[in-house]
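Apart from one protein chain that is not included, each protein chain of the complex appears where it belongs.
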Amino acid sequence: MPSDNELMAAVKNGDLEKLADLYEKYNRPLFAFFYKMTSDPQASEDLVQVVFCKILAYRDRYRDKDGTFAVWLFQIARNARIDHYHKEKFLKNASDVDELEIKSDSDTAGDYERREKALRMREALNGLTEVQRETLILSRFNGLSYEEIAAIMNCRVGTIKARVFRAMETLRESFRALEKSA
Amino acid sequence: MSIRTVVLIAAAVAFLAPAVPGQNPPSEQITIPLSLPGQPGTLIVPHGRGSVIVTGYDGAAVIVKASPAGPAGGDADQGARGLAWVATGETRLSAMEDGNTVTVITNSASKTIDLRILVPRRFNLKLSVKDNGRIEVDGVTGEMEINNLNGSVRLDRVTGAALVNTVDGDIVCRFDRIPPGLPLAFTSVYGKIDVTFPSDADLTIRMKTDQGSIFSDFDIAVGPRKSLSEPAEKAGGRRVTLEDWTSGRIGKGGNDVRLQSYEGNIYIRKSKAGRP
Partner (left out) sequence: MSDKKTERLVSELLKGRLPSGKEARIKASLKKKGMNPGRLAEYEKLWDALAEERVPEPSEAMSVRFRQALDEAKKTGWRSETEGAAARNPFRRPGLGPAPRWAFGFSLVVIGWFVGYQLTPRPERSRLEALNAEMRDMKTAIFLTKMESASASERMSAVHYAEDAAAWDDTVREALVRALNSDANANVRLTALETLTRRSNDPRVREALVQSIERQESPLLVLALADVMLALDEKRAAEPFRKMIADPALYFSVRQRLEETIRKLT
């Protein structure tokens, strides 16, 4: 099973087809990252395209060292998302989240409860700063270590850990508040 | 990436030695090793006056030899009768190498200096000459951007995408092979254009010559004469016709090839030699 670096080296060398292997591996994690940040499935799909487009265009800039492909990938992903959203604040309110509110007849009590919880989580996440949200999402998913996330976000590992803590603390407080108002 | 500047250390014959008639003008030579030996690179020679002759060889460094050119034959300088030309050898040859891109600089803006350069066979070339010289390339594979304002260009046994351009010089090119993908172009005002392609090439050709004629021994499937214009709009646009291009297909069609001269003829030849 070739490593990310090996695949990327092949792409740099002109074997563009190898990019498809990288797409296989990373398209879902990337989509998930974008979806968690934007709640917009269509935009998330578009952003995945943008990321792979940029990988192609700037492939010569990639310098391979161990474990750097995922870092480079998510750096591109972060920038792509920021570029296209810095004008519009794409914070979806709970009320905008249509897909979560679609009721269906096959809704069991379990489904409904799950949806409720997800809505509350969404609302709580919206209370975080964008950077906190990003850090949290990158930490929780995508299998990236704190060191890798520090490299992606261009800051120190200590900063990442502190940020994660403060985000969790904020979540904890907003859930308590939500629970009280429930 | 560090830029390496390789500066000539005078390695040749003493320059101001008394000239002996018939002696070759002294030259300066430098060898430029590559950062990534074995990998393709690029040679850039923004030359002023003099010839640039590039030959591919099976080595891993770029070797440059610069010679001041003697006075042009037939120079009727009466005052020089009975005297031999003394070469003052100030070519100020120097080169920069950075990540396999080699740039060669000399004093050619003011003096006519001939360059002979050996490059590894897989190398891209960006060569330009203003005056007083010809450009020749032999046995190189890569992308080539070649400009000679007032002199000729000759490419022999080359493989790759070539963009060649002269004002007043003939263009003669012989390709071993043309890798699919990138376009080729050969353009001149006064010069003739004489290109030889491998007999099994697949090319999409556009040719135009104002005052010359076009000859070929290929079976070029010539399309209907097309003019560069948009169909006239209904609301009174004018149909524009320009000097028609002759377009055609060699083989199955493929790389875009553009051949244009104003006063010269265009010759498109099929290479007789078998493919290696």
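Side notes on the structure shown:
Each chain gets a letter, A and B, in the order it is written, and its residues are counted from 1.
Definition applied: a residue touches a chain if its C-beta (ideal position, glycine included) is under 8 Å from a C-beta of that chain, and two chains touch if they have at least 3 such contacts.
Everything numeric here is computed off the predicted structure, so don't read it as measured data.
Of the residues in chain A, those that touch the hidden partner chain are 12, 16-17, 19-20, 23, 27-28, 31-32, 35-36, 41-50, 52-54, 56-61, 80, 83-84, 99, 114, 117-118, 121-122, 136, 139-141, 145-146, 158, 160-162, 164-166, 168-169, 171-172, 175.
On the side of chain B, touch with the chain left out of the figure occurs at residues 1, 3, 42, 44, 46, 96, 98-101, 103, 105, 124, 126, 128, 143, 145, 147, 161, 163-165, 167, 180-183, 185, 187-190, 228-230, 233, 237-238, 240-243, 256, 258, 260, 262-263.
FYI, only the chains that are shown with their structure count from here on.
Mean C-alpha positions place chain A and chain B at a centre distance of 51 Å.
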